[in-house]
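After the structure tokens below, expect a handful of questions from me.
Yeah, one chain of the complex is gone here, protein chain that is, but the others are all in their spots.
And now, chain A:
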Amino acid sequence: MLVLVVDSSTPAVTAALVEVSADGVALRSHRCTVDARAHGELLAPEVDAVLADAGARPADLTAIVAGLGPGPFTGLRVGLVTAATMGQVLGIPTYGVCSLDGIGHPAAAGEPVLAASDARRREVYWAVYDGAGQRIAGPEVDAPAVAAERARDLAVTVAVGDGAHRYADVLGLPVRAEPRYPDPVALARLAGERIRAGAPGERLTPLYLRRPDAVAATARKPVLP
């Protein structure tokens, strides 16, 4: 089963085609460009390229997997709207996976791990995974020091992800080099059961974790002195 994976929750704009079989998930083609300001320009050509690289057409797709974030909103929505609109046209299911799972799940190797991505405003999006890669806390958005404290309480010994690299001093944990950004094969694996079962697709709702910045209109200031 040919599955398209997209993630735009971090500065890494990712599209991949994977083959999902009873045995597992194999990568067919992959494009990733790190640019925090050009998600809208980059993703569609990447999807086009991964299809071309695999000699496939959109109609060959069985399902679409999308990273739901958390991530900076504007970029995050690009991946989700791309997945949702393509799924609608092709009449195939779309499955959402927490983007941090695409970092923390593959990084867990016997010991608890903190996965973190950059949330801007000096905060990180974070989650903690047990030694088997199961998420046991998060996703949440906090200052790195708060995430570090929660991670210590959960006996975390290592951190991973772009946010962990960025705030390594504050976190005070050794940082694993990879994956730095959500791994599309891991995202597909985490949706594997649903893909194989042909489970009904879900509406892709972003993990925003923050409310929109908006203040209700206040009383008008008089113009007369």
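Side notes on the structure shown:
We adopt the following convention: contacts are C-beta pairs under 8 Å (C-beta built on N, C-alpha and C of every residue); 3 or more make two chains touch, one makes a residue touch a chain; residues count from 1.
What we mean here is this: contacts and distances are computed from a predicted model.
Only one of "Electron transfer flavoprotein subunit alpha/FixB family protein", "Quinol:cytochrome c oxidoreductase membrane protein", "tRNA N6-adenosine threonylcarbamoyltransferase" or "ABC-type polar-amino-acid transporter" fits the UniProt record of the hidden chain, and that name is "tRNA N6-adenosine threonylcarbamoyltransferase". Here one chain is not drawn; of A:32, A:84, A:146 or A:170, the residue touching it is A:84. Only one of A:48, A:111 or A:193 touches the chain withheld from this view, namely A:48. Considering the complete assembly, chain A touches the hidden chain via residues 38-45, 47-48, 57-58, 73-74, 77-78, 80-86, 88-90, 206, 208, 212-217, 220, 222-224.
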